[in-house]
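Here it is, the structure, as structure tokens.
A single protein chain has been removed from this complex, and every other one stays in its place.
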Amino acid sequence: MTLLQASQVGIERGDRQLLIEVSFSVRGGEIWQLVGANGVGKTSLLRALAGLARLGVAGDIQRHASVLYLGHASALKLSLSALDNLRCHPACDVTASQERIASALEKVSLAGYEDRPVGALSAGQQRRVALARLLLSEAPLWLLDEPFTALDAAGCDWLEARIREHVEAGGATVFTSHQPSRFGALQQDLDLTQYVA
Amino acid sequence: MLPDSPLLSLHAAFTRQFVRHMRSLMASPADVANPLLFFFMVVTLFPLGLGPDPDRLATIAPGILWVVALLASLMVSAKLFASDFEDGSLEQLALAPYPLAVLVLAEVAAHWLTTGFLLALVSPLFAIMLGLPEQGLSTLVASLLFGTLCLTLIGAVGSALTVSIRRGGLLLSLLIIPLNVPVLIFGTTAVTEAVIGGNPESWLALLAGLALGSLALTPLAIGAALRVSLDS
Partner (left out) sequence: MWTIIHKMGSPPWFFRFSGTLVRWLLPITIALLLVGAVWGLLVAPPDFRQGNSYRIIYIHVPAAVVALAGYYVMALAGAVSLIWRIKMADITMRAAAPVGAVLTAIALVTGAIWGKPTWGAWWVWDARITSMLILFFLYLGVVALFEAYENKTAAARACAVLSLVGTVNIPIIYKSVDWWYSLHQPASLKLTGESAIDSSMLYPLLLMILAFYCLFALTVLLNMRAELVWAHRESSWLKQLAGGA
């Protein structure tokens, strides 16, 4: 099943044309990594795919499933506890129960930190709180911008396993990363260098 | 696991957003106290600048109180969406499967309760300091309740338009002060009418109408403006 279809997409930032005629489609069970040097337009393309960027985006983007988008900013309130942050997070399932949220925090190795203000946690731990959203959303299509940054080796392994689990269940993931491919034959690379205007 | 009725789930999303904003506001009580303190300080300046003559102060008290309330609301509007924009919450709101206008209204409601609403409640204190006759007090509170709601909603439009601009504070004043003129006129006139024993009800009704109109229309503008800000 096609979850995302991009045809002839062009990206313009300010007065500059970044990318032209990017076409690809994402089906359930697929992992796509957007590859390219800094400034080539990976984040811009990902934001366009999510529907956040519309101005300066040419071509046609069709989303056939709800989207979970993880950007550079973690969308966490520093003064709220990890538990409250997830309970009130706009991207999480409204009906998620207290237990489900607590177990999500446990799975990202933050058991015992539930009630601390997020601002008192380290950068890596904050990132983990943000990633706990991946356990609390029903969205089949994940768009992740640099999800592996600020994570330690164990965190990266956990995220990798979580993404595999997600696509095995029929979801799909598009992500950007500067790290070499983690998913081997399972993943497909979209090299943006070939679409530079 | 989603609630069966979409309306019910929209209600849940609204409540969640309201609680979230309320909690993060309550986490820093200083931010809630600041506009009230500002109100207090500026009200003190007027007798110092104009002289302590009680009669003169009483005549211009409605105008002073309303202008200062407008400035206080302007000051806090600048911060309405700032932290949500910086920490990425707005992106998530825009992508949530609910109308952005509704979610944004939840934030504005929380914001108003901690600023304009409180300000209206404590305003009699400052009114007495300026010698506003007692028969004007209830009208002052009522006019500020409706009026600050308008000011907050209009301020939210300005805040949404300027949130992505660095040093947007001054620009924000330019955008929303002209739009706030009717609110100021209706508000001060209502209080003055109450003081001179005239007919404040019709002016309060105008303010209430303005508040309802803003409530119906501004969320759409706020939503559209936030989408532009996220996309700039």
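Read from first to last, the chains carry the letters A and B; within each, the first residue is number 1.
Convention: a contact is a pair of C-beta atoms (placed from the backbone, for glycine too) under 8 Å apart; a residue touches a chain by one contact, two chains touch by 3 or more.
A quick note: this is a predicted structure, and the numbers were derived from the prediction, not measured.
Trainee: Of the residues B:10, B:82 or B:179, which one touches the chain left out of the display?
Mentor: Only one listed residue reaches the unshown chain, and that is B:179.
Trainee: Which residue, B:123, B:139 or B:162, contacts the hidden chain when the whole complex is considered?
Mentor: Considering all chains, including the one not shown, the answer is B:162.
Trainee: If the hidden chain were put back, which residues of subunit A would touch it?
Mentor: On the side of subunit A, residues 13-14, 55-56 touch the unshown chain.
Trainee: Name every residue on subunit B in touch with the hidden partner chain.
Mentor: 154, 157, 161-162, 164-165, 168, 171, 174-175, 177-179, 181-182, 185-186, 189, 210, 217-218, 221, 224-225, 228-229, 231-232
One rule holds for everything that comes next: only the chains that are shown with their structure count from here on.
Trainee: Based only on mean CA positions, could you tell me how far subunit A sits from subunit B in angstrom?
Mentor: 36
Trainee: Note which residues of subunit B are touching subunit A in the complex, please.
Mentor: 1-3, 9, 12-13, 16-17, 19-20, 23-24, 27-28, 83, 86-89, 91-97, 103, 227-228, 230-232
Trainee: Can you check the complex and tell me which residues of subunit A touch subunit B?
Mentor: 50-55, 66-67, 69, 71-80, 84, 87-91, 93-96, 117, 138
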